[in-house]
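The complex appears here minus one protein chain, its other protein chains still in place.
Labels run A and B following the written order; every chain starts at residue 1.
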Amino acid sequence: MSTRTATATVLFDTPGPKARFRYRLFGILSLIAIAGLGWYVWAKLDAAGQFDPQLWDAFQYTAVQQRILDGMLATLKAFALAGVLSIALGALLAAGRLSDHLPVRAVSSAVVQFFRAMPLLIMIFALYHAVFPSKPMPALVLGLTLYNGAVQAEIMRTGILALPRGQGEAAYALGMGKTQVMTLILVPQAVRSMLPAMIGQLVVTLKDTSLGFVITYPELLYAGKLIASNSTGYPYIPVVIVVGTLYIGLCLALTGLAKWLEARGRRGANRRTPAAA
Amino acid sequence: MRTRRTIAAALSVLALTAVAACGKDGSPAGSDAAAPTLPTYAVNKAANLDASPVWKKAKAKGKLTIGAKADQPYLGFEDVTANTRTGFDIEIAKMIAADLGFAPDQIEFKTIVSANRETEIIGGGIDYYVGTYSINDKRKASVSFAGPYYIAGQDLLVKKDNTAITGPESVAGKNVCSVTGSTSVTQIQKYVGEGKKVVQYDNYAQCVDKLLTGEIDAVTTDDAILKGFGAKNAGKLKVVGKTFSKEKYGVGLNHDDKVLRDAINNALKAHEDNGDWKKAYDATLGLSGAAAPAVPALERY
Partner (left out) sequence: MGILFEGDNFALFRDGFLQTIELSAVSALLALLLGTVLAAFRVSPVPALRVFGTVWVNTFRNTPLTLLFFAVVFGLPRLDVHFDNFTLAVIALSAYTGSFVCEVLRAGINTVPFGQAEAARSLGMSFGQTLLHVVLPQAARTVLPPMSSIFIALPRNSAIAGAFSVAELYSVQATLSDKGYDILAIFFWVALAYLLVSFTVGGVFRFLESRLAVVR
């Protein structure tokens, strides 16, 4: 919150009475426009019968609720596995790209470039057919791990490179080896500064579990799609509303957790700083 | 702060239990009281196919895993409100299972989409597959087929009041829809013409939804699939009834398990002869109003 106010006050003058009036007028006008658009959407959907009880009937059944719940659990399971594995792979690849040995660097760079470029949809499909026939779960998790691991590696590498050079140099001057410098000095600092980006990528991982539908992994979106196509009247809009809300809720919860962790980390750091000084 | 969090947690738990508590069981009441009833199949408890590795493994597990479609009404359909499977393909799968010595509660259906069929059969994820699976030589190289148990042909599904589309010759320049990458797309594209791309989604329900809203003019694929959607949306949609290809539906199974293939062929033959096949058709695809076609001759090999 505080950062936004800081930017806001820097980018424009504190509004005077005239400007305040103008902003308020503009605000009201845009509110009216948005409300009008909202009303249009509502009215059109209503006219198209999208709010008929018949279309929402499916959600009342225990079996359907159970299916959505199972879908959510399957989504979370794939996400948890892929999230942990991708961070591990990311650390490995980042270390590889910062290695002193040219072959290790070259291989790591090639792996990162390749998996960053491949569409997950095609990757998962290929893994399922070529490596894990009839096992959708490992294919999905591996696909997610490879792609997100490559991206996490780039994030970590950027984080380490962005640290002041003096940090590493000082550690070397103290006689530390390369591994010590990395694990004790650079990585802990880089992780702290890169945490928001890493969490952002974890949110992407969570959302991308939805691509499991190509290999019939029964995750949340797959469940939603089946409910939409197999219920009377094809309730695509109701399913998008329900499933979309669930996904947004899950992702916001994850972001919230990250923010909380970050705040906790910073609190600890602050507490230590005076003591160290 | 803490109390607020506790209240929030309590509220979310309450909301969850409320949602869980108000669920209905069963499926919506249908109006097909006069519909023909499905046959039941006597389980052949004495069945013994020890020479078939697939059967032996399934017997040892006490469970038969059958691959099927889930989104084709009256053909291979999963009722999400009751968690049951219904349809003509499902009935075929069940009658075979009964002859192989598996009771209905020993059958586990697994949803497999078209693109993944060979992979699942080869990988052993399913024991056999019944789901609009056309027999062709390319597929025969990696899996084997019992049957055919039904002859389908590519057809068109249109709105009930549509008189402009009477067959493939009349779809030139029209919006036609089918499933992404399927052979039906290649087939119909010739009739639609160069200027217009066939609309493609990843299942038929999406096409049918767009047909109902009038965004597209026709859905095309095998008539068996279209009949099911026609029956599901009775009074709104109709199948044109002029097929322009020939698809022999077979039961897909392991390439080398000849014993199982022969057993499935025998089962099909027995149920075709004793009238179960016709009864199953009448109670499923027959609801579309199309009379049962002739039972195709088996192609044993």
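Brief remarks on what is shown
Throughout what follows, a residue touches a chain if its C-beta (ideal position, glycine included) is under 8 Å from a C-beta of that chain, and two chains touch if they have at least 3 such contacts.
What you are looking at is a predicted structure, and each value in this text was computed from that prediction instead of being measured.
Contact with the chain that does not appear here is found for just one residue of A:A91, A:M176 or A:I237, A:I237.
Shown as candidates are A:Q54, A:Q113 or A:S193; the residue that touches the absent chain is A:Q113. Within the complete assembly, B:Q200 is the residue of B:N83, B:T166, B:Q200 or B:N266 that touches the hidden chain.
Along subunit A, the points of touch with the absent chain fall at residues 3-4, 7-8, 10-13, 15, 19, 23, 26-28, 30-31, 34, 40-41, 44-45, 48, 50, 113-114, 116-122, 125-126, 129-130, 151, 154, 158, 197, 203, 207-208, 210-211, 213-214, 221, 224-225, 236-237, 239-240, 243-244, 247-248, 251-252, 255.
Although one chain is not displayed, subunit B still touches it through residues 114-115, 138-139, 180-183, 185-186, 197, 199-202, 206, 209-210, 213, 215.
Operating definition for what follows: only the chains that are shown with their structure count from here on.
Between subunit A and subunit B, the centres computed from C-alpha atoms are 36 Å apart. Within the complex formed with subunit A, the subunit B residues making contact are 19-20, 22-28, 70-71, 73, 77-83, 111-113, 115-116, 119-120, 122-126, 203-206, 208-209, 212-213. Here subunit A touches subunit B in the complex through residues 48, 57-58, 60-67, 125, 128-129, 133-135, 214-216, 225-232, 234, 236, going by the rule given at the top.
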